[in-house]
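In what follows, a single structure is set out as structure tokens and then discussed.
The complex appears here without one of its protein chains, the remainder shown in place.
Every chain is named by a letter (A and B) in the order it is written, and numbering of its residues begins at 1.
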Amino acid sequence: MCGSRTLRSSFVALIVTALLSDSAGAQDAAPKPNDQLVTNKPRVAAIVGADIHTVTRGIVRNGTIIIRDGKIAEIGQRIEIPADAEQVDARGKVIVPGFIAMNMSGLGLQARGADRNERFADALNPFDTNIKFALGAGITSGCIQVAGGGGGGRRGGRAPEARFIGIDPDEEQLLAQGSAAEWDYGESLPTCPCCGLTYLPLEPIDESPQPTPQQRRQAVIKMSWGSLDGMLAKENVFFDATGGALNGSLAQYQFRQQVARAREYLKALAEHEAAVRAGQRSQPPRSPVTDDMLRLVKKEVPLRASAESVAQIRELIALARELDLRLVLDRATEAWLIADEISAAGVPVVITPRLQRTPRFGEEDRSGSFIEMPRILEEAGVSFAVAALAEAISLNGIAGRDLSSLPLEAIFAVRGGASESKALEALTIVPARLLGMDDRLGSLEVGKDADLLILDGQPMDYRAYVEVAYVNGRRVYDRREDRVLPVFERQ
Amino acid sequence: MNARTCPSTIDRPIKHWFRTACVSILSMWCTASASGQDIVALRNASIETMGPAGRFERATIVIENGRIHSVGVDIPIPDRARIIDLSGKSVLPGFVDPYFVVDFPLGAEPTQEPRTITVRGRGFQVPQAAGTPAAFVKIADVFDPRRGDWNSALRSGITTANVVTRGYGQSVVANPWPTVRLDMTPHLAGAGHPMIVEPNGRLFTAVTNDSASLRTVRDGLAEPRPAGQGGGRRGAPGARGGGSGDEGAAGRPAQDSGGTVPANTDATPSASPSQELWKSVRAGQQPLFVNANNAAAILYVLAEVQKTPNVQLAAVASGGDWYLCLDGLASYRVTAILPPRLDTEPRNQTRVNVPKILHEAGIEFAFSLSTAQSDYRNTLPNPLFPVSILVKSGLQRTTALEALTIRPARMLGIADQVGSIEPGKRADFVVFDADPMDATAEVIQVWVGGQLIHGE
Partner (left out) sequence: MNRIRGPGQRPIVERGVMELGNEISLRPLAVALLIFAPAVLLAAEALSQDSVDQSRDDKPRLAIHVGKIITCVGEPIINGTILVSAGKIEAVGPTAEIAVPAGYQEIDHRDRFAMPGLIDPHCHVGGSSDLNEMVYQTNPELRNWDQIIPHNDRLKIGIAGGVTTVCFIPGSGTNMGGWGVLMKTGPGKPEDVIIRAPGVLKIAQAGNPERQGGEVGSGRMGMNHVIRQQLLEGQYYVRQWDLYEAGQLEHPPEVNLRLENFKPLFRRQIPILVHTQQYQVVHATIAILHDEMNLKIIIGHAEFNAFHLAPELVKRGIPVMAGPRGFYFDPEIGQLRGLVAEYDQRGVTALGVNTDSPVVPQEDLLFQAAMAVRYGWTEEKAIRGMTIEAAKALMIDDRVGSLEPGKDADIVIATGSIVDLRNYVVEVFIDGRSVYNIARDRRRY
């Protein structure tokens, strides 16, 4: 796997010929034709022969998918392949929709560029190598989050994980700038004195109110490597109150006040508009709240709040019902204890099945995390998406702890008793719905975005690798060419 | 070929001390009144003319009045010429650096170049203070000859430099002077300094993937709104780049120090120097020099430039990831400005010869020897060592030498003056003690305007 690296791309082919070793020949060679570099890929592709897990419409065995202009044009078993299509042989492979991350940071954006004053659209970096790692994990799009940071905040500094190697003098500067783009699971994680690596939080859930955090800005971005086109898929996804922003009565009081002011404003605005229509003189009202709050009150976006304990979950459900808001519950660690209530309220949840939180003392059967939570939620009919233990890609060497372990969370949902189809939904159509993008993402249906993965195994097999990923119909990742993950033949 | 007789109109014995003194004090380029009116013949040299004449072996250059009188094999040498024998030596045209960054002290804080840094295999771009776009700086106004490492530039063979600063503004074209001469010159800051050849230079700006720096390009490239269409707040209305989005940026005052706001009030959008420059850029009369040092920023700039078909783009690429956006580059007329350096791919150690790849993709490029990330200061006195590595790893020799001389001269629109060794052009040469693509070749002489500025 490490001996002979095959060529990364056609560019690399040229790079390699440029190496010193073969200078003599290359020096006199005439320039190669430009066509080799200007890769105008066909806009029509036909992927043939795979078992297609559409997620919403069952599995198409030995099927064909036609991609045209970035969208799925056709799916089925007996499909004529257009003459202009690039044909991709995927016999024996499995095709699934691209996975959608509910929490992402530190990839696809300039590390600090997308701060408060910055437009997402101007801060994209489609050449961020982290995109390749995300694609290697199957993530083709996700909700990117910047600024603020919730009550837990980001890790203050990063542990000297690689104190022997790869130390870059620039790291000091990076830390000084506070632009380390690595987020943990909303908490300040303890660090091992022995190796500097962080532990996962195991202690019981802390229910005490946290200071009101700054709101985080989110956008849905696609992992459209190398292209700005269609990379920014959606802005203003949620009204963000993750990180315990609505924890505690004071925070909730202030939130209620804001909602009330927003409603008053909208009412005054409607009256103003009616007056203007009637030809009367009228002063337009000034908005007392943020645009985000207006979008929330108008139900254009849901409220996204974290609620780990039963009490917090109940509080938020009651709050959303009282204020008539749509709600998405993040980090709903104890949701399994009141699955029926959540189901009755019709609230979707985001869970991390690998999280192991110890029960509170004296409440051993009524608190903490539970490995069978996905099964319980599924049986109760609660819609759940999974989130990884961390939001960013990490190369510190600990496997399965960063954003690239997102599929493992679905596998752990299966370990916890959920069906494999529900687990796949938790990576695809459920997050698409939560992001309000299920018209474009989350399943393989005609007319949806051609964001899909060709896997070399079953989607819930921990050994399965993404062989090829398409985003917006473009082939953006190839395991054997990109070689960011190990490449080997499974014995 | 090109053997011509040189009319020997000047006959004055040259003494070393005198030459030094008069060169030190007087401007070289005031041709009519120049006192360096001597005739010099460089003999027996290998000459890369970088012009149509190609390469000469054991040839002669005759210099008169600071200009090249003739060049060729066996050309007549005027009797009174001072003859310098360059047997075994190689002569190249003086190098033209198309993006010579000097940190002039500025009143306003400029937006600085972002840097891509790597920490444990992860790349981060660390921008400088974000938010407001950089102020327009006319280099001629802030020019200070004490800034800039002119000595190193000269010893590296740079005889003409497009002098810019890190932010946004209008360059000057200048000839580096050695410190010894600066010491003997009254301190003259600003446009009047005799180093400056062309005080009204080219429009340049640093761009990265953030709203502030992109706004400079968007505002500039947008056609001004016709007069009478209403009082927009910015000098170049409608230039938000077609995005909806946060209104935070809209409230910021225009940063154009050239007087955008007055220009707007009297509805004559051609009042400020920056607007004049942008106008000529939009018309394709001069290229826009953009320092976009990562591949993503280039995509952003291309997206803007493609809306305005006449714009010529000269883009600085100080990152090794340029080859990643070849599709975009090839689809538009971009001239690249590259550090002469064998790069590595982002986040691994695979070598990548970016100039070679760009050349093979049909993208013209010039080298900037002074680019911060090239190591010309470390490779003195063999400044072409990194170029020779590129040539040894597959870049064509001629392409490499052109990228140091005639191409940047064309890019700057001064190819009638410099960039090749042709009769009538300024007598700027770099003399190497061996073939310039020999990695050990050293610069032994630098001539500017017919004067030996560096070396013996």
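Things to note:
Just so we're on the same page, a contact is a pair of C-beta atoms (placed from the backbone, for glycine too) under 8 Å apart; a residue touches a chain by one contact, two chains touch by 3 or more.
Quick caveat: nothing in here was measured; it's all calculated off a predicted structure.
Shown chains touched by the hidden one, complex as a whole: A, B.
The omitted chain makes contact with just one of the residues A:I205, A:V349, A:L408 or A:L444: A:L408.
The residue touching the chain not shown here, chosen from A:Q87, A:S343, A:Q356 or A:S421, is A:Q356. Contact residues of chain A toward the unshown chain are 1-2, 5, 129, 162-166, 192-197, 199-200, 202, 356, 358, 365, 370-372, 395-400, 408, 411-412, 414-415, 460-463, 483-486, 488, 491. Contact between chain B and the unshown chain involves residues 120-121, 345-350.
Just so we're on the same page, only the chains that are shown with their structure count from here on.
Centroids of chain A and chain B (each the mean of its C-alpha atoms) stand 44 Å apart. Taken in their complex, chain A has these residues touching chain B: 8, 11-12, 14-20, 22-23, 26-27, 29, 31-32, 34, 37-40, 110-113, 115-130, 161-162, 166-168, 170-171, 173-174, 177, 179, 181, 226-228, 235, 393, 395-396.
Those residues of chain B that touch chain A in the shared complex are 114, 117-127, 130-131, 208-211, 214, 241, 243, 245-246, 248-249, 294-296, 299-300, 303, 321, 323-327, 330-331, 345-347, 350-353, 356-357, 359-362, 389, 391-397.
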